[in-house]
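Then we have chain A:
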Amino acid sequence: MGGLLFLLSAGFSLIFGLMRIPNLTHGALFMLGAYFGVTFLRMGVNFWVAVIFAGIVLAIIGGAIERLLLRRLAGQELAQVLVTLGLAFIIADACLLIWTGDPIPLSAPESLRGVERFFGIVFPRYRLAVVVIALIVAVGLWFLLERTRLGAMIRAGVDDPEMARVTGIPVSRLFTIVFALGAALAGVGGVLSGPILSVYPGLDAEMLPLALIIVILGGAGSLPGALLGSFVIGFIYNFGQAFFPDLAYVVLFLPMLLMLVLRPQGLFGKHPS
Partner candidate 1 sequence: MAMASLPLWLGSDYYINIASQILIWAIFALALNVLVGWSGLVSLGHAGLFGMACYTGAWLLEAGWGHFTAVLGAFAMTILVSAIFGALSLRTRGIGFIMITLAISQILWGIAYRWIGLTNGDNGIIISARPTPFGIEMDTPGVFYIFTLMVFLLTMLIMAIFYQSPFGVSLRGTRDQSRRMSALGFNVWLIRFSAVLFSGFFSGVAGLLFLYYHQYVSPHVLSLLNSAEVLLMVISGGTGTLLGPVVGAGLVVVIKNVASAYIERWNMLLGVIFVAIVIFMPEGLVPGTQRLFRWVFARIKSIGAAIKSEAS
Partner candidate 2 sequence: MRALEIVGVNKSFSGFRVINDVNLFVDVGERRLIIGPNGAGKTTLFNIITGEIQPDDGAVLLNGQNITNMPVQKRSHLGLTRTYQIITLFPNDSLLKNISLSLLALSSLRWNPFVALGARNDIKLQALEVLDQVGLKGLADRPLNQTSYGEQRRVEIAMALAQSPKIILLDEPFAGLSIEERTQIRELLASIPEEVTIVMIDHDMEVALEFAEKITVMHFGEVVVEGSRAEVVEHPKTREIYLGG
């Protein structure tokens, strides 16, 4: 679960950190990716290929959203947030229209069915694989941010957008790239979540608040924060469901609220949201 949440929230964190907007469409993008995964699988494509395709499709969609809609409202953060809200409605309903309302179970690829045993504890193989994938993506993202020029520009944009613009960094193009990347990550996460959660309407509404919580706690624009937050929240989510079903939501949102009030930049964030 933590792995899935990382894929979901890493994108959200980058978008929030760089563009300063909480992307309220993110949950819907996650769900959309999952649905696309379903379609690709139905076309007979290999699971992993479906994951990659979904990521690509979502990247295109994300890029289009940024270029066509968000860019028109550059500088008006409130309007951009509202647009993402409206888009979430649209995408969620579109999914309902195209894929109908029945939950669709996705089966994990053959090679990953079954369980592994470590130290007497049973782990489903697929979930382990998801964690591994998430860690690989985390390393990949870290590499992107710390070692490439693109990454440096993104980091500069997160730290100080004004300065970045002044020093000639193409901030608008960066926005498009980051949004597309975030969408792709969400989409990949969506497909990967299929075998664990199934794909159903309302998935977006379940995932978005979690992404919000994780990024607020971990800090916008901070990957370590997203990583740590994802696993912690994933843990609490699973345990919470089991042990305090009555207050599961409260247990999740209360820390977020406290963090917003006491330390708005989160644990690792660079500036208050």
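Per the selection procedure, all candidates are chains of the complex that A comes from, given by their letters.
In this section, contacts are C-beta pairs under 8 Å (C-beta built on N, C-alpha and C of every residue); 3 or more make two chains touch, one makes a residue touch a chain; residues count from 1.
What you are looking at is a predicted structure, and each value in this text was computed from that prediction instead of being measured.
Per the touch definition at the top, the candidate among 1 or 2 touching chain A in this complex is 1. Residues 20-22, 69, 72-73, 76-79, 81-83, 85-90, 92-94, 96-97, 205, 209, 212, 216, 245-250, 252-254, 256-257, 260-261, 264, 272-273 of chain A touch candidate 1 in their complex.
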